[in-house]
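All protein chains of the complex are present and in place, except for one that has been dropped.
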Amino acid sequence: MRATLEELAGRVGAKAIGPAGLVITGVNTIDRAGEGEITFLTNLRYARYLSRTKASAIIAAPGTDTGDLPRLETDNPYLTLAKIVAEYYAPPRPEPGVDPGSFVDPTAEVGEGARVFPGVYVGPRARIGPGTVLYPGVFIGQEASLGADCTLFPNVVVLDRCRLGDRVICQPGVVIGGDGFGFAPDGDKWFKILQLGVVEIGDDVELQANSCVDRAALGATVIESGVKADNLVQLAHNVHVGRDSVIAALTGVAGSTTIGRHAVIAAQVGIAGHLHIGDGATLTARAAVMNDVDPGDIMYGIPARRRRETLRLHVDLNRLPETTRKVRDLERQVADLERRLSLLMDGEEGKDG
Amino acid sequence: MRATLEELAGRVGAKAIGPAGLVITGVNTIDRAGEGEITFLTNLRYARYLSRTKASAIIAAPGTDTGDLPRLETDNPYLTLAKIVAEYYAPPRPEPGVDPGSFVDPTAEVGEGARVFPGVYVGPRARIGPGTVLYPGVFIGQEASLGADCTLFPNVVVLDRCRLGDRVICQPGVVIGGDGFGFAPDGDKWFKILQLGVVEIGDDVELQANSCVDRAALGATVIESGVKADNLVQLAHNVHVGRDSVIAALTGVAGSTTIGRHAVIAAQVGIAGHLHIGDGATLTARAAVMNDVDPGDIMYGIPARRRRETLRLHVDLNRLPETTRKVRDLERQVADLERRLSLLMDGEEGKDG
Partner (left out) sequence: MRATLEELAGRVGAKAIGPAGLVITGVNTIDRAGEGEITFLTNLRYARYLSRTKASAIIAAPGTDTGDLPRLETDNPYLTLAKIVAEYYAPPRPEPGVDPGSFVDPTAEVGEGARVFPGVYVGPRARIGPGTVLYPGVFIGQEASLGADCTLFPNVVVLDRCRLGDRVICQPGVVIGGDGFGFAPDGDKWFKILQLGVVEIGDDVELQANSCVDRAALGATVIESGVKADNLVQLAHNVHVGRDSVIAALTGVAGSTTIGRHAVIAAQVGIAGHLHIGDGATLTARAAVMNDVDPGDIMYGIPARRRRETLRLHVDLNRLPETTRKVRDLERQVADLERRLSLLMDGEEGKDG
């Protein structure tokens, strides 16, 4: 792609400052950019390159000193960078068409412009929205439905009756609609509780590699629009994740827990079942959440505590060796005091006696 | 399905109390059930719906007050519910047949009534039991064998020579028989130790999405009958899991560890290698088990401790800020005592002198 700085500014909602007609042909890091390329400075470690970059322009927040380099001014340089990268480097959608090496049930519907690669299976009465891409090894169960412009990478599985909105991205190996982990005790044995529900996924959701979303026992496991989940995440039956929440790798959310909007859940977190995590809460890496979390709270540790309590506990834990030693010293001192005081009192008694 | 309350009672081993010939056509929650449906009360939060439910009958334990609603009386209402749900809603088995879009080696045996979907691979001398269903993308290695009425969901992999019993369910993406993690140090490098063993799985086992069971170095990794494992569980080489044990999501069991019968292992647990977990032990969520666990013990925390020790430690940890403060106060008090006592003794000495 080629665009002038001004055209680019219009597309991404920024302000062009520099010569009219300056043509931008690509994006690159500040140490590697060449003529025609626009660069950025999201990490201050690279500020020293500013004076000698060969870039033709830079993305910068108002007030940043970037010398006399032409600039694309924006309040959110990181977002603007992401948008410009998407303008220049978005891969072309695969050509539409249903490959004869795929299996599409005659009762299934495949929308216009969709691409079905060889080795895909689409079951009875399933619906694939227009522009959606199914890579090899994808399985779509019966009566499952996918919206428009989804991308399901190789070996993604969407089981019967689950529903995905528009522009959903599933990285390879994602499993949507596997049975929830539900068994009733029957003496020493376990009787499988049929998982009759489904999974419902909104628009613009991305689930990354080998993550799993179980179908509900009854009703639906719900992933609202805009949610992003990293690799190897486990979302159990009847979980509900609110709009625009993000969940990092190797995190597990147990059954029936609800997560509000725009929560930020770091890696290797565990959340027990039947809890509620409030809107905008943050669960830091490895947190073990055993109770409801209030909106906006930031939780740390095992079991998860609020920031202040955690810091307090950490300080005290770091001080524990010293505290233990002090207690030993105190015991010695007190014993000594006891002894001396007793001597003194004996003396007094002697005197009194 | 349609059945009278009496017929239903016979099938699930309960007692019908109500009009002869009352026909039950389905199951529903107490707030949504309509005429002809049977309901349940497994969560007391819903008791308030009891007086106004439109259900025709209810599953209840003897002695529960359910007004004059006809009832199916049973000592284990949760189990009875699971059984009735299975009676009404069990999905039909797929039609038998080997799809021409699958690859079945001519030396493999496929039992009567089995279904092999397109995109399945069955290797040389493998045996697929009668009634077993292999969904698209399933791989069965050479000389592997599966019993009767198993269900392997899409993209399940069973590698060479592994053996599954009857009625085994593997949710999508399960890997059975991948190599164990075994390498011998060779200077700075690692020399792969061939994993010559297999995986042996009993009857009525369920492994959920993307879980992994590694083949043994020598001999067999064994999952006994009735075991249930949730999503993203890792069972290493030469692990042995006893009958009817359950293992929740994201748990890892290291090599050669044995787990007894009917153990309950919660989510994100880790068990070190070469240990023994006794029958009926419970490992709570996130426990890090570094030593053998006695039968029936309940273990908590990192490293895992028994309940009493854990509670004690938690109380003490919660009290740690107070304890730390107390030690500081004590130091001040003791210093003050020292000073006063010294003054007094000096005085005494002065007096004595």
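We just call them A and B in the order they show up, numbering each chain from 1.
Just so it is clear, a contact is a pair of C-beta atoms (placed from the backbone, for glycine too) under 8 Å apart; a residue touches a chain by one contact, two chains touch by 3 or more.
Given the structure is predicted, the values throughout are model-derived calculations rather than measurements.
Across B:17, B:61, B:98 or B:272, the residue that sits in touch with the chain not pictured is B:272. Per the touch definition above, the residue from B:8, B:30, B:108 or B:175 contacting the chain not shown is B:175.
Of the candidate positions A:123, A:137 or A:165, contact with the unshown chain belongs to A:137. Where subunit A meets the chain that is not shown, the touching residues are 29, 76, 78-79, 81-83, 85-86, 89-90, 99, 101, 117-119, 135-137, 153-155, 169, 171-173, 204, 206, 208-210, 226, 228, 230-232, 243-244, 246, 248-250, 261-262, 267-268, 285-286, 301-302, 317, 320-321, 323-324, 327, 330-331, 334, 337-338, 341, 344-345, 348.
One chain of the complex is left out; on subunit B, the residues touching it are 103, 119, 121, 137, 139, 155, 157, 159, 173, 175, 178-179, 181, 183-186, 188-194, 196, 210, 212, 214, 218, 232, 234, 236, 250, 252, 254, 268, 270, 272, 288, 302, 312-313, 316-317, 319-320, 323, 326-327, 330, 333-334, 337, 340-341, 344, 347.
By our rule, only the chains that are shown with their structure count from here on.
Taking each chain's centre as the average of its CA atoms, subunit A and subunit B sit 26 Å apart.
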